[in-house]
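Heads up, one of the protein chains got dropped from this complex, but the rest are sitting where they should.
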Amino acid sequence: MADEVFDRSEFIAYFRDESEELLQQIDADLLRLEEFVQTGTPEPEIVNSLFRALHTVKGSSGMLGFVDVQTLAHKLENLCDLLRKDRMPLSEGSVDILFAGRDFLTDLVESAVNQTPAPHGLDDYMGRLDQFAGIYEETSQVIEGKTGSEMDFDAASGQSDVSADQIAAFEAEIERLLAEAGGARPPAASEPAVAAAIAAPEPGAVAPVANVVAAAAARRDEKAKDAKDGSKRAAGQTIRVDIERLDTLLNLVGELVINRTRISDIASTLSRLTNDKAVAAPQALIGPLAKELANSAASLARTSNEIQESIMKVRMVPIGQVFDRFPRLVRDVAKARGKEVQLDISGAETDLDKTIVDEVGEPLMHLLRNCVDHGIESPDVREARGKKRTGTIALNAFHEGNQIIIEVSDDGNGIDLERVRARGIKQGLIGADDKLSDRELIELIFTPGFSTAETVSDVSGRGVGMDVVKKNITRLKGVFDVDSVAGAGTKFTIKLPLTLAIIQALLVRVVDELYAIPLDSVIESQRVELPDVRTVHGNEVITLRGQVVPLLRIADFFELGGARDPEKVMIVIVGLQGRQVGLVVDGFQGEQEIVIKPLSVVVGRIPGISGATILGNGQISLIIDVHSLVSEAYAGGDVARAEYSGV
Amino acid sequence: MAETGNDKQQFSGEKIKVVSFRLGTEEYGVDIAQAQEVIRMVEITHVPRAPRFMEGVINLRGQLIPIIDLRTRFGMPRVEKTKSSRIVVTDIGSKRVGIIVDSVSEVIDIPIENIEDAPEMIAGIGTEYIQGVGKVADRLIIMLDLTMVITTDERRDLELLDSQLTAST
Partner (left out) sequence: MSKRVLIVDDAVVMRMMIKGILSKNGFEVVGEAQNGVEAVDKYKQLTPDLVTMDMVMPEMDGITAVRQIIAHDPNAKIIMCTSMGQQALVVEAIQAGAKSFITKPFQPPKILETIDKVLV
């Protein structure tokens, strides 16, 4: 019967989101808690907040029948309760076991939601936790003089296979306590609750139902497994929206509806006029209607613009969602490397598109690890250099025009350019006599596989280098930059567009289809007479203001066929990190704001195409991914390479 | 496939509703639960470099739907689209895909016990696409496994590459 009422799948999505938030909060609380280890007594509000977050995780997981999550959350909640009641001292040991518990809880939530096996080492940890808590619980029970039954209930509440009997007993116990306390409460309450408790049908119904659902889902999953690859993030993504933003949207939609009515009124009046033979439809009648229609159209345009803007805002979330996990990360890495690091975060409230927020976490994490690992010196070295023992990493986000800027800076070593040069020579990236500017040396660290670290540390090593960070940022249509002063520190700057969903595009015709080229990569469009096109090693180039620009014929690249214009070429000059390429098209169709829609997973990833958009007349236009188009063309030797190497 | 057998047991004594359509001389069917709607041919936007059986994408009320040409998918000769050509819009898992067929016949009930496992070969279509063959009066309706139709695994891609290479030489 429980399954009729609960559509679990819907709740699971909420559960995952909520737990993610709570786990962030738990992390933040633990970090604050850790600051009190020296004094031994924490600020009560921190412990209370921890307790509440764990309590909520316990409750929600219990409702969904996630036994492991519930059990662990309960045990951790217990530990916080001991802390709260001053039955257990705050020590490095207790904070560490809570941190470890928080990590297991994160993994357990993941495995509960995805129906994968529980994380390795969980049993070990639970045993350790029980042992740890056991020491203090005993004394606690002595101090509080708990009765046997109370202790049973405490234990039972951590399990999901709580039977109706246990609940009934718990409720009867409350009745007994209430009776003892004497008539201080309204009389209506006692009987119903007890009666309900005893009448509760199907002991333990929730857990078995959950199991059946889980098993069925597991079977489904097996079937769908191959299809699911790569689409993990796309499925079931949710976003929390400020209710005000939704209200605004609702109002705007209201205006749309009003307009719709106006327009259909006009339409029916018009059709009456044309059908009515008696009326010769004089100007006097049609004139006002035309005006009315024009007004409606104007209002429609305004409303749809506003809706577009509002929807964009709905997609915007604060970047703090990503930042929140970094204090913990920095703490862990610093601890592992024997460094003292303070992380200063500002601008966490800066909004940007949800998809970008999701994508930017990984590169930022890598940069922060890099700062701790390679940037900040060990405390002794810092002291010797006259710096504070504790290094500072600043993570800062702010809006600038249509972009968001994220800066990661440290007051550590700076990039050792001599070492970069030595490494570059050793790895054969540059010659021993090459004269490179500081700028060019810094550029070297973006080369795939480049690392100045002598040994691959388990922190920032593992082959993930700055090149990957740069690639990820570029994929998000962002710009990545590094500044460094030897001995004083390094600053990484990431500039990202606020959203990827709506862009300005230049529409071009190629053979008989329209394609959209994102305007941010377009420098200019040109009509060039064919004699001005020259060939270099069989590839076409033009000279533009003294610079040689290789041409890429889109029709050829996409194998569209079509006849070439014998007299001229229409060229869209696109810029890629300072380099220019001319895309040859068959015609320009003007600029337009377009809404990017991903091509279905069924179509797959297509080099040169990043998505599609639906134009005003309902026609579909594919969006050209300039970056992959050009790099693919280079890889295939379709374009003159000569001028590509210059910066 | 093993699943066909299971399905049969599960529905024993029941009927399934099937949307039947023609492709060449054969009649095919898909479970009505997977068929969202049947639409007339509309303008299809070609997607360059997409898998060969991918005819392109269409705009269905603001949603982009990839379109698969079943003839190409099954290695049958391509034909000009006619007035009776239709697009069957299907939901396969979380994916919405349109498939082009020569014509759509009707919605029919097929008793589960009249569905048999697929014979080895039907008109050159690999058995992996076929869930079974349903018998209604004297008609044979080939039940398609749409999941396989839209799956583009490596093996399939390789086959595709092969056919392209053969085609270009």
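The letters A and B name the chains in turn, as written, and every chain counts its residues from 1.
Operating definition for what follows: contacts are C-beta pairs under 8 Å (C-beta built on N, C-alpha and C of every residue); 3 or more make two chains touch, one makes a residue touch a chain.
Note that the structure is a prediction, hence the values are computed from the model and not measured.
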{"item": "Omitted chain's touching partners, listed by label", "value": "A"}
{"item": "Candidates A:Leu23, A:Leu64 or A:Val522 - the one touching the absent chain", "value": "A:Leu64"}
{"item": "Among A:Phe15, A:Phe492 or A:Phe558, the residue in touch with the chain that has been omitted", "value": "A:Phe15"}
{"item": "For chain A, the residues touching the chain missing from this view", "value": "1-2, 5-7, 10-11, 14-15, 17-18, 49, 51-52, 55-56, 58-60, 62-64, 150, 153-154, 156-157, 160, 162, 164, 166-167, 170-171, 173-174, 177-178, 181, 184-186, 188-189, 191-193, 195-197, 199-202, 205-206"}
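Criterion: only the chains that are shown with their structure count from here on.
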{"item": "Touching residues (chain side chain B, partner chain A) in the complex", "value": "3, 43, 45-51, 54, 57-59, 62, 64-66, 68, 93-97, 147, 150-153"}
{"item": "Footprint of chain B on chain A - complex, ascending", "value": "223-224, 226-227, 231, 235, 513, 557-560, 597, 599-604, 606-609, 612, 614, 618-622"}
